[in-house]
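Quick one: structure below, then a few questions.
Only one protein chain is missing from this complex, and each of the others stays in its spot.
Our next item is chain A:
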């Protein structure tokens, strides 16, 4: 409460601190530290919102919580803890999602300053737009392990959160996951799909095969089969790790490349004794029999949990030990079949849960800098609000907290904060439906909440359900959205609008992205040049590979083979299952956006939710291009 003590701050600053109402979005790792710093500095009119409840793994850094508060709402407990050292502040706490329609423009406009302490891009982009729309300054932040960053965002003054492209999560082709895994991560993603197929909200991304019990009956899904067999662990094991593999082996073209061919386990393995694993370290790789026991145990325990939901579904959670044991055993059993190195429980949890390491000190440093930025921003000293980066190790000058030279000006072509926001959307207008445009492109990719779309004064998509517009199942060309069409897209909730120019391009092969978004024609041309270069490089590489295969059969030396062109095209048409899935593996790059806190599962949930709505549509996420298949 420094601002209540005369002489600590200059009178103007003292008044600014006392009078400024601040919104803190997020009460996690950074949020707890920021709330403490704001209150101690003397800010006394605060609101804090968070949608999460407290978990044990938060306690190493979210110091306003303790063991007794696990399971409670972060925002409320954070408020109560802070009031213990200063009861003379007015803090309002909300348990809720900042993207909810309760928190509209009039909600945001009550604040002098907004501070983001979030852990996902979607919410960050949303708050960015809300703050731009009501012209409230925003401080954006993130940490990852030892590193972190603070950025200041103000309309017309600085870069906005979406002015520069962000790195995208890595993606994996669905056919690799289903049929030809080559790395541990492929088996981990497969295991998570399997969990959802058996216990969770099932999508069409089934990984375990349908069962044909009798020739005259229709096939039933693996889920139905499991229920019919009352989740019998031995039967489940046989189905998933023997019968399904046999099914793959029967698909002749699948394993031309010997390296990925699975090895079928003998059914005699079903009669092996129980192998205890309960006292093993989570750093150790166990033996096959222990994983089989772990698999069977986890099936029984998860089945019991499923029964308790009374017909509902389970939602996967990395912090549930039974769920994790299921993933670990399934991953390693499958890896073993495909000749992939096994991983420890500890490592699989990191990958399956997308866990970003998080420590108290990095959050505290970033939170301190956030409040210093808040002081500069409130006194309108914007040139002192440059981005600041926390480095894991000192640079050559010994600095660990490093600032940008100056506050970066807005990107004049930003599709969010510039007046002439325009985007080029390249897609195959005969294949993309209005629903895909709405849900995958506008909402998921472009982070809109309630988009309305007009073309030539016709409404194509309306956020108002009363309009009863139902063009969702039509492809774009069927409703005269073709090459050169200009779509006017508005999100009244975000007070955001953008013109989208349609650039038609036939999707010739399944490998091509379903859509790509560009800021201008120049970027589109650059992308094409890059694609041609990549394609050429790939032809050389793949020709090497396939020629090598042939020569190895005849025991020839590999290094003498010269590349020849041709013959690869056939390689790609092995199955009709070329889909790409988004495994949410964020690329880490110190200068790019960091996330708070090591609890990065939000985006996974977003994907699941989307899949529920829109069927089997997936999206790749390589920079600026995306793909989904039906």
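Miscellaneous remarks
By definition in this document, contacts are C-beta pairs under 8 Å (C-beta built on N, C-alpha and C of every residue); 3 or more make two chains touch, one makes a residue touch a chain; residues count from 1.
Throughout what follows, contacts and distances are computed from a predicted model.
Missing chain, UniProt name from the options "Multifunctional methyltransferase subunit trm112", "Ras-related protein Rab-24", "Vacuolar protein sorting-associated protein 29" or "SUMO-activating enzyme subunit 1": "SUMO-activating enzyme subunit 1". Touching the missing chain, out of A:315, A:359 or A:450, is residue A:359. Only one residue from A:72, A:238, A:403 or A:527 touches the chain missing from this view: A:403.
When the full complex is taken into account, the listed residue touching the unshown chain is A:6, out of A:6, A:217, A:308 or A:419. Mapped onto chain A, the interface with the missing chain covers residues 1-2, 4-10, 33, 36-37, 40-41, 56-57, 59-61, 63, 66-67, 84-87, 145-146, 279-284, 350, 355-362, 364-365, 367-372, 375, 384, 386, 388, 393-394, 397-403, 597-598.
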